[in-house]
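A single protein chain has been omitted; all remaining protein chains appear in their positions.
As written, the chains take the letters A and B, and residue 1 is the first residue of each chain.
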Amino acid sequence: MQMTAESKDSAGVASQGGAKREIFLPPDRERLKEGGTPHVVAKNFSIFYGDFEAVKKVNADILSKYVTAIIGPSGCGKSTFLRAINRMNDLIPSCHTTGTLMFEGEDIYGKYTDEVLLRKRIGMVFQKPNPFPKSIFDNIAYGPRLHGVNDKKILAEIVEKSLRKAVLWDEVSDRLDRNALGLSGGQQQRLCVARALAVEPDILLLDEPTSALDPKATAKIEDLIEELRGSYTILIVTHNMQQASRVSDHTMFFYEGDLVEYAPTKHLFTNPRDQVTEDYITGRFS
Amino acid sequence: MTDTVSDSGKKPDAFVLSPEKLRRQRIAKFVGEGFLLAVASFVAIVVLFIFYFVAVDAIPFFQLRGFTEFFTSTGWYPADEPGEFGALAIIYGSGMVTVGSALIAVPLGISAAICLSDVLPFSVRQYAKPVIEMLAAIPSVAYGFFALVIFAPLLQNFGGPILMWAWWLIAGPFVLLAVIVAADLLASGKGDEARERVMRTAFTLLFGIIAVGFLYWVGKTLSAIQILSGTNALNVSIILSFMALPTIVSVSEDSLQAVGRELREGSYALGATRAETIVKTVLPAASSGILAAVILGIMRAIGETMVVWMASGNSSHIPDPWFNYLESIRTLTATIAGDMGEADQVTGSARYHVLFAMGLLLLVFSFVSNFISERIVVRQRKILAGE
Partner (left out) sequence: MDLGTRKILDRSFTAVGITSIVLMALALLIVVVPIVRGGLGALYFTGTVEHRKIQYEEFGEGDGRRLTREIEETEKARAPVYRFLGEFEAEMESMDPVKKRELASKYGKVKRVLAHMLGPLPGEPEPILLRFQYGRTRWEQVEESLHDLLFVTKWDYSNPEEMAKEYFVPRIDEFRGTALAGLFPYVENNIESMMLPRPTFYWGFITNKSLDAHIFGGIWAEIQGTFFLAVGAMLFAFPLGVIAAIYFTEYAKDNFFTSMLRSANSTLAGVPSIVFGLFGLAFFINTVKVSESKSVLAGSLTLAIMVLPTIIRAAEEAILAVPITYKEASLGLGSTKWRTIMTVILPAALPGIITGGIISLGRAAGETAPIIFTAAVSVGATIGLADVFSSPTPALSWNIYNLASEHEAANEIRHVQYGMVLSLISIVLLLNLSAILLRARISKKLKG
């Protein structure tokens, strides 16, 4: 990958004087000094569907509490990479990985890793809003109940807190017992965010969360991401470059399975280092 | 990343398990999935058990009596001392009603399936499907009751006229169609349009008169027929065809639907009519699936017990002439059902075991035809998927 001088430097900063490692970091020293620590670290990480290498030897540090956008043309492996982080790819039988992907220093694909506990820490919101065909309350309470919270009062608190965080409380507080499928698409998607937040994850993965929504609902989701910035590590896959530039601190650009460029968003969009990146963000292909 | 490891390792909700816990979790998962697998395998075990237990009780018969008598003799006197166990007439009876019901159900079923998949608008189809499901849902004993109490007396009292009307209604339209087509084929290719038209009319009239005469003659012959017993192979064949129809229709329809739009559009675009499109393009593509449907339908007919037991007359002989559907017959299923009542008093006798031998015969037949139809469906799916 692009082992630029800058990135090597920043890796050095991140590891705080450790041994020389091939880690790829965004060269935004100012932010790092403010307390950025790597939260998810990919080392030579590849994902295969059968023999097909969908993501090729990615090296990257994803920083804690920042919003990182993943962009690229369809089929470039961006969603695959995102879904690898909380092991949703396990659902696909032919899918396997090589290299390492670390979360808080532990190998996500390690022998002793429990993907269920992992997913509790790494929440996910999907492309299409996918509330369960249950009440709004039960949708939010689903996660906490899974993890052993059964007290009605505590559940009610969690539900309110999560809905407030997702900026949905005011709209639904009077009809928590209604079926969640009755909400509008945008509300459903915010409900899904609230549902993910209710299990108090450290990382929130958003897989094209606005692609099925109208512009108004999209704006609300983007506001919501703004609201959550700083509290969670957020990764958002999007095919909408304006969205990436609006909401993210860092941006990764994938092309045909390669992580072509990874930089602070304003750098990547104003001054891309790679020709392919430039072609993509200027709309020569999509 | 040693630094972050030490940080996160102390977190209360670490996602990494201790080896001990992992082992316990693995065992739990293994036990759980093992249980599910055991339940899922239950069906396979049952199939093996069915084969085993039917075969175990069937083999003593062949040890006692050998194969020749069972498959070649028509003498069925199991209660005599010594008994005779020739099942040829019974096997023939099973085959006869199966063929008879297939002759009715297959053309009817396939044209109904075509109609459902290609002709009827969706709104009508919605009402046609429940009709088919209802036909399939009616219990066999109700069909048997209908055949015995309502249909058999009708056949016995009005057999001739019923046959004549059926002949006119079914054969009439087809014969007329054949007349038109034949006249057209003979007249075309003469070049001169006016001459062609005259010739066509002449041929149509000529063939028409011959055809009506033919129809009338056969109808009159049929109406003179006296049916001695309403419980006969014809009765059973008709009722069995009702029961085989739903299977044939629904499986054929699935197979017709599996033939994509593209194929149909390609044919229409070349100027084919709907009938030509279906007959020349869609049916050949769906033929294997339809064959599977026919096999499944036939299996229903041959395995059916109550209708044949109640309405076939249960007389163990090969009709004379061999295709005489107006005579009573006896089938394998009805023999098992009817004779077990007396035979299970004498467990261990040839009389008891011969019924299991018949069961085994049915079982083997159903297994083979099921296997064939499954292969056919798999192959069609592969061909349509372009593999």
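To be clear about the criterion, contacts are C-beta pairs under 8 Å (C-beta built on N, C-alpha and C of every residue); 3 or more make two chains touch, one makes a residue touch a chain.
Treat the numbers as computed from the prediction; the structure is a model and nothing was measured.
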_Touch as defined at the start, partner being the missing chain; which of A:L117, A:A156 or A:A219 qualifies?_
A:L117
*Have a look at B:M134, B:L270 or B:I383 and name the one touching the chain we're not showing.*
B:M134
_Can you say which of B:A87, B:L155, B:L296 or B:I376 touches the chain missing from this structure?_
B:L296
*In the complete complex, which positions of chain B touch the hidden chain?*
32-33, 36-37, 39-44, 46-47, 49-50, 53-54, 56-57, 107-109, 111-112, 114-116, 119-120, 128, 130-135, 137-146, 148-150, 173, 177, 180-181, 184-185, 188, 200, 226, 242, 245, 249, 273-276, 278-279, 296, 299, 302-306, 309-310, 333, 336-337, 340-341, 344, 347, 355-356, 359, 362-363, 366-367, 369-371, 374
*Spell out, residue by residue, where the missing chain touches chain A.*
86, 88, 91, 93, 116-121, 123-126, 128, 130-133, 142-143, 146-147, 181, 192, 195-196, 199
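Operating definition for what follows: only the chains that are shown with their structure count from here on.
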*How many Å are there between the centre of chain A and the centre of chain B, using C-alpha atoms for each centre?*
56
*Which chain B residues qualify as touching chain A in the complex?*
1-9, 11, 13-19, 22, 25
_Touch list for chain A against partner chain B, complex_ = 15-16, 18, 37-38, 41, 102-106, 110-114, 117-118, 120-121
